[in-house]
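With one protein chain held back, the other chains of the complex are shown just where they sit.
Every chain is named by a letter (A and B) in the order it is written, and numbering of its residues begins at 1.
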Amino acid sequence: MRWVKKVAFWLLLAVIAVYTLFPFYWAIVSSLKTGSALFEVSPWPKEPAWSNYSAVFTAQPFGQNIFNSVIVATAVVVLSLVLGLTASFALARIEFRGRKLLLVSVLAVSMFPQIAVLSGMFELVRWLGVYNKLPALIVSNLILTLPFTVWVLTTFMRELPKELEEAAIVDGATPWITVSRVFLPLMGPAMATTGLLAFIAAWNEFLFALTFTQSDSVRTVPVAIALFSGGSAFETPWGLIMAASVIVTVPLVVLVLIFQRKIISGLTAGAVKG
Amino acid sequence: MTRPTTPTAGAATGATELPPSALVRERTRAAWLFLTPTLVAMALVAGWPLARTFWFAFSDANLTDMAAAQFVGLASLQSVLEDPDWWTTVWTTFRFALVSVSLETVLGLIIALALNAKFPGRGMLRAAVLVPWAIPTVVSARMWAWMFNDIYGVINAMFLSVGLISEPLAWTAEPELSLLAVVAVDVWKTTPFMALLILAALQMLPGDIYEAAKIDGAGPIRVFFQVTLPLLKGPLMVAVIFRMLDALRVFDIFFVLTGGSTDTMPMAGYSRQRMFEYQEIGVGSASAALLFVIIALFTTVYMVVGRVKLGGEA
Partner (left out) sequence: MKKVLAGLVAVVALATPGLARAEKLVIACGSVGKEADLCKQGAEAWAKKAGHTVELMSVPQDAGQQLAQFQQLLAAGSSDVDVIRIDVVWPGLMANHFVDLKPYFPDDVLSQHFEPIVKNNTVNGKLIAIPWFTDAGLLYYRTDLLEKHGQKPPTTWQELAASAKAVLDAEKKAGNSKLVGFVFQGKAYEGLTCNALEWIDSFKGGTIVDQSGQVTVNNPKAVEAITFFAGLVGNVVPKGVLNYQEEEARNAFQAGNAVFMRNWPYAWSLANSKDSPVAGKVAVMALPKGGPDGKSTGTLGGWQLGVSKYSKNEKLAAELVKYLTSAEEQKRRAIEGSFNPTIKSLYKDADLLKANPFMGNLYETFVNAVPRPTITGAKYNQVSTEFRNSVYSTLSGKGKAADNLKKVETKLKSLGKDGKW
């Protein structure tokens, strides 16, 4: 009966693989179809329409949208890491009154529903004069990335050996030197992981982008894809939408596959190790 | 791991050369200095906007002229609580959250157990499992919207060809079906996250218990229910509540996949509709504040159940 178990197991694996990969595969297939071919359900188009991919960039400023997403995500990541690094040192390595409360607050902020800060944020963006400009997104996305960056970096910071710090103190190092010279080099992998997770969160962000940007030239990728319209006369441009989706997804998938282990350790650091 | 430190706030960290109080004072000062930029940033992007939203919740602010807002006490909140549409969205959100998280947990468990076993190609399967998580939510929603299209969608085509249904279903149109569609997308996107969390927990389980179970002749099913599951309870609860919090905040998937009808709207969608389609910032903020309170309650549960370690003791 052992072979039945084996077959069942491999069947399960196959089902898992199909389940996770099918929509992505279907998006690729659809992106290569155009016109009436879209209305047929076939596993691979008879004549792959690579033109969809170039049409994506001419139908609307998709290249600009990708660029905007890159700028916003990068800026957010840099800011979060810089702020998070120093904050996590304080929270992880120094005992002081109010530390517990601060940690709880940081965790609490990461639970805020975006909609709960939307009206206040709208006012803030307007006051700063950055409505319909990228800085609006950079500022607002911090609420998404800063808390968990601080949280995860704190978790990693805690793991660093006490002895290093003690040696530095003995040598007369100020806390700043301890952070920048002793710990920073060791936090490399942790920063990479957190940076990656923050990048993905900022890249994905939708509600703020939907509310604070209007012009095509300022839009980021998620909003551009959600509002993709203006197709040619006849059909809703599903082929183009799928092509745009694939364009955006492939680099992310590649990124995630390369950094699998880091991502997994980052995701679990916050939750499981607590 | 760090040497256990004495709990009193003024304890020295083990250095013997410098007077403890000066060092501690310097370090405490440094700690606050280091924290200031972050605290300022969080006050700016989280604290202030939240406070403003609560202020608006007690006002009659309108988008056409936000400066003219007047304090109206609980009136805006009352309109929300008396609005049957609000309760519909609450019900929709909770149903979505419960069904989604249950499915994700079960599927995540199955996938984690599968990935825990050793087999050739395990790395590749794990990579495949990460793919849904890597795709931006909005993009996933559009991909699935296309698959769920009533005339040209592949899901209807497949179901029709195997005889599961006799005519194409309008997945994104009918309220009941569209909830299923939204759940399907969310489950597809988030199961990898659950699976990975559970996998990490599984891999931390001590091996000797399994050895003992094997010696006792326990079959794999018994082992799972009587050994694995009890040990996983802790991390599982943490993961479930964490996901519930996320699910209650949902907005993107519903927006992209379904229409503007209140039958298929989550709580966040209701708030946005009031604020930006009806220009009623006051009422919209009141509903957003309510959502915040609900999430805050759940967060407290999360922290108690998860017994989140804050002190840093190993």
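Rule of thumb we're sticking to: contacts are C-beta pairs under 8 Å (C-beta built on N, C-alpha and C of every residue); 3 or more make two chains touch, one makes a residue touch a chain.
Remember, it's a predicted structure, so these values are computed and weren't measured experimentally.
Participant: Could you tell me which of B:Ser140, B:Thr172 or B:Thr190 touches the chain that is not displayed?
Facilitator: Within the whole complex, the residue contacting the unshown chain is B:Thr172.
Participant: For chain A, which residues lie in contact with the unshown chain of the complex?
Facilitator: Interface with the chain not displayed, on the chain A side: 39, 60, 122, 125-126, 131-132, 211, 214-216, 227, 229-236.
Participant: Since one chain isn't shown, list which residues of chain B touch it in the complete complex.
Facilitator: Listed in rising order, the touching residues are 63-66, 85, 150-151, 168-170, 172-175, 259-263, 273, 276-279.
The definition used in the following text is that only the chains that are shown with their structure count from here on.
Participant: For chain A versus chain B, what separation do you get between their C-alpha means, in angstrom?
Facilitator: A distance of 15 Å separates the two centres.
Participant: Provide the residue numbers of chain A that touch chain B in the complex, in ascending order.
Facilitator: So the residues of chain A touching chain B come out as 9, 12-13, 16-17, 19-21, 23-24, 26-27, 30, 38-39, 41, 79, 82-84, 86-87, 89-92, 94-97, 99-100, 102-109, 111-121, 123-124, 139-140, 142-143, 146-147, 150, 158-159, 162, 165-166, 169-170, 174-176, 179, 200, 203-204, 206-207, 210-211, 221-223, 225-226, 228, 238, 241-242, 245, 248-249, 252-253, 255-257, 260, 263-264, 267-268, 271-272, 274.
Participant: Flag every residue of chain B that touches chain A in the complex, lowest number first.
Facilitator: 1-3, 5, 9, 11, 13-15, 17-18, 23, 26-28, 30-32, 34-35, 37-39, 41-42, 44-46, 48-53, 56, 61, 66, 110-111, 114, 117, 119, 125-144, 146-147, 149, 151-152, 154, 157, 188, 192-193, 196-197, 200-201, 204, 235, 238-239, 242, 245, 248-249, 251-252, 255-256, 267-268, 271-272, 275-276, 281, 284-285, 288-289, 291-292, 295-296, 299, 303, 306-312
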